[in-house]
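One chain of protein is taken out of this complex; the other chains stay put.
When the chains are written out, they are named A, B and C in that same order, and each has its own residue count from 1.
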Amino acid sequence: MIKVTVWNENAHEKEMPEVAKLYPKGIHGAIADFLSPNEDMLVRTATLDSPDQGLPDELLNDTDVLLWWGHARHGQVEDALVDKIVKRVNLENMGFIALHSAHASKPFQRLMGTPTGMLRWREDGDMQRLWVISPGHPIAEGLGDYFEVPQDETYGEMFYIPQPENLVFISWHPGGEVFRSGCCFVRGGRIFYFQPGHETFPVYYQKEVQQVITNAVRWAAPKAPTHKYITGFVKKGVLDKNAEWPPKP
Amino acid sequence: MIKVTVWNENAHEKEMPEVAKLYPKGIHGAIADFLSPNEDMLVRTATLDSPDQGLPDELLNDTDVLLWWGHARHGQVEDALVDKIVKRVNLENMGFIALHSAHASKPFQRLMGTPTGMLRWREDGDMQRLWVISPGHPIAEGLGDYFEVPQDETYGEMFYIPQPENLVFISWHPGGEVFRSGCCFVRGGRIFYFQPGHETFPVYYQKEVQQVITNAVRWAAPKAPTHKYITGFVKKGVLDKNAEWPPKP
Amino acid sequence: MIKVTVWNENAHEKEMPEVAKLYPKGIHGAIADFLSPNEDMLVRTATLDSPDQGLPDELLNDTDVLLWWGHARHGQVEDALVDKIVKRVNLENMGFIALHSAHASKPFQRLMGTPTGMLRWREDGDMQRLWVISPGHPIAEGLGDYFEVPQDETYGEMFYIPQPENLVFISWHPGGEVFRSGCCFVRGGRIFYFQPGHETFPVYYQKEVQQVITNAVRWAAPKAPTHKYITGFVKKGVLDKNAEWPPKP
Partner (left out) sequence: MIKVTVWNENAHEKEMPEVAKLYPKGIHGAIADFLSPNEDMLVRTATLDSPDQGLPDELLNDTDVLLWWGHARHGQVEDALVDKIVKRVNLENMGFIALHSAHASKPFQRLMGTPTGMLRWREDGDMQRLWVISPGHPIAEGLGDYFEVPQDETYGEMFYIPQPENLVFISWHPGGEVFRSGCCFVRGGRIFYFQPGHETFPVYYQKEVQQVITNAVRWAAPKAPTHKYITGFVKKGVLDKNAEWPPKP
């Protein structure tokens, strides 16, 4: 059972009537709706305007894969929460999926170490075509050579990310831009960035987008039981399997 | 159900009494014995001395993950068979696991494009300690920070491989060598090289080695339905979803 | 001084009048013409129709960076020559630059281990825009955020290469395709694939294309004196610096 938490800043839904109409349950609710029927997933949602910004320790520590949608409230997310998320990913193998404008979110920027908030964009509602560059990758399961999102915000390179361990999608935009729109990073846990999903278009209701996110949750789920991370002084001795760990002071 | 085929050149078992005694069913048989009880695997074996060198098209095309053990008969494997294996991996997403001296096998060398047969070695029967460098990786599932093989052939760098997409293990040898002993490569299918397993030691009976190979089979199993690879002339047209493919002559 | 050899199959130039008119000295000659003025380069050319297919051992072994243009005669290149080129790259750190349709050349396919001949293409003479994805990379020196080739053959994904160690360019094509058009691979030596350069367009006379190829030659030049590759049995002993190598039989 993969324990999935879908986090959303939930701001546009409350402030922009057209977004409220498009996503009456919020973007988080729309994502939870298509993930929940999967029998291998337990799906919960969390929003910035809840206590503990939606992620009390009990929930965060019980989350296998955290999805993150944010846009207008990145700055409000508390650094202490970001610290916890980053630690969960780096040391406890939690998966993290950054959606669309979460490229500029604090957790994603911290995990990457680069100014991932920087890229080109325009809100013309153009289509985009996402080409599959890694046809054998689990995140590409069930897709053809490419798929198209009929209307979305356009993102364009240069996207300031470290080179992904695997690049799954490259997007083609009619305005002349390209974008690395599906990027896998491996730290302790697994991180996926997926570009589609502007709040004013029904992107998360599209079958292929739902397929990719569903695939990504399964890919990002922790694959090894939580590694008990250790550090500190070590006792020397090639074959001394009985060395105490951690050493007593 | 993962369809696993364990291929072995099966030469030492027939020519060296101590190997025959250690592996009465052959190395392939020993590996099949610990894989078969897994309910998600259908395990078959194949040997060089069988018709079609053990891999008639019906079997190869029905194999999801091919394990390969070879040492003294690399040169006898027919190039036409190597071509088929390489195509299965590159274009049809079959997994390939090269064990121990299969570093110098034809399929592995062809898939890597480098002289992977080159490395340091000595047959002293020393222990080796395999450190886990990617603790969140599925192939490290169930292991601690490291495990040790009590006696094995020693391999040492420089190992002429492309840089692995993920390095899972680095081995420490008491003679002063290190070795990249668990290497993941992603092409269309997934490739894993795993260093332990000299024919004169009971390596494949060791619990941790069996765990790694079992994990590797699951990791290497095709994750996306076979991609229908296509190529050739394309019709121009941004939004022409009805373009014929492949184009009629 | 970087010793550069520009190899060309030189077939279209002899068989197609419009190519002969466009490249009166051959594509190899056009490339040599813009590389030669660089004071840090010694540039020579070689063609398939010369003795030893243009690359006698004296020349190949004296080459630091080999550029390769081929299209219609891939099959005529002898396997023994390919073996030598691949060895020079893998073990003696020679640089190799595959230009345009050399994606399907024997040396490039062998070095990659994948069916690099496969990709989409069409010969419409469309423009392409090459986006710089690695702005700090030496191959991007002197370029802006992107540059455009006014007319060229269009290539499109899926391009069956291993994931590049560095992806420098992604191309945007007006017909809806994207392509990884500048790809760096590191083996012993360095390998660069660069997509522009169909024989019927004056691509190699374009300033930006010349800049990229010039940069790539400098990047691909061997950076460490030829490594004396060794292999074989090793003597055990952590601190025995006097161990003979290779060991006497």
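The definition used in the following text is that a residue touches a chain if its C-beta (ideal position, glycine included) is under 8 Å from a C-beta of that chain, and two chains touch if they have at least 3 such contacts.
The model shown is predicted, which means the values in this text are computed figures rather than measured ones.
By the touch rule given at the top, the unshown chain touches A, B, C in the complete complex. The hidden chain makes contact, of the residues A:13, A:145 or A:177, with A:177. Among C:36, C:50, C:166 or C:210, the one in contact with the hidden chain is C:166. Taking the complete complex into account, A:87 is the one of A:44, A:87 or A:218 that touches the chain left out. In the complete complex, the residue from A:65, A:112, A:170 or A:183 that touches the missing chain is A:112.
When the missing chain is restored to the complex, the residue among A:70, A:188 or A:222 that touches it is A:188.
Within the complete assembly, residues 129, 131-135, 145, 156-158, 163, 166-167, 170-173, 176-178, 180 of chain B touch the chain that is not shown. Residue-level contact of chain C with the missing chain is found at 93, 127, 129, 134-138, 140-143, 145, 148, 165-166, 174, 186-190, 222-225, 227, 229-230, 238-239, 241.
Interface residues of chain A facing the missing partner chain: 86-87, 90-91, 110-115, 117-122, 124, 126, 154, 156, 158, 160, 162-163, 165, 174-177, 185-188, 229-239.
We take it that only the chains that are shown with their structure count from here on.
The pairing of chain A with chain B is characterised as same-residue: of all residue numbers used at this interface, over half are used by both copies.
On superposing C-alpha atoms, the copy chain A sits rotated by 180° relative to chain C, to the nearest 5. Centre-to-centre, using mean CA coordinates, chain A is 37 Å away from chain C. Counting partners per residue, chain C has 156, 158, 163, 176-177 as the residues that reach two or more other chains.
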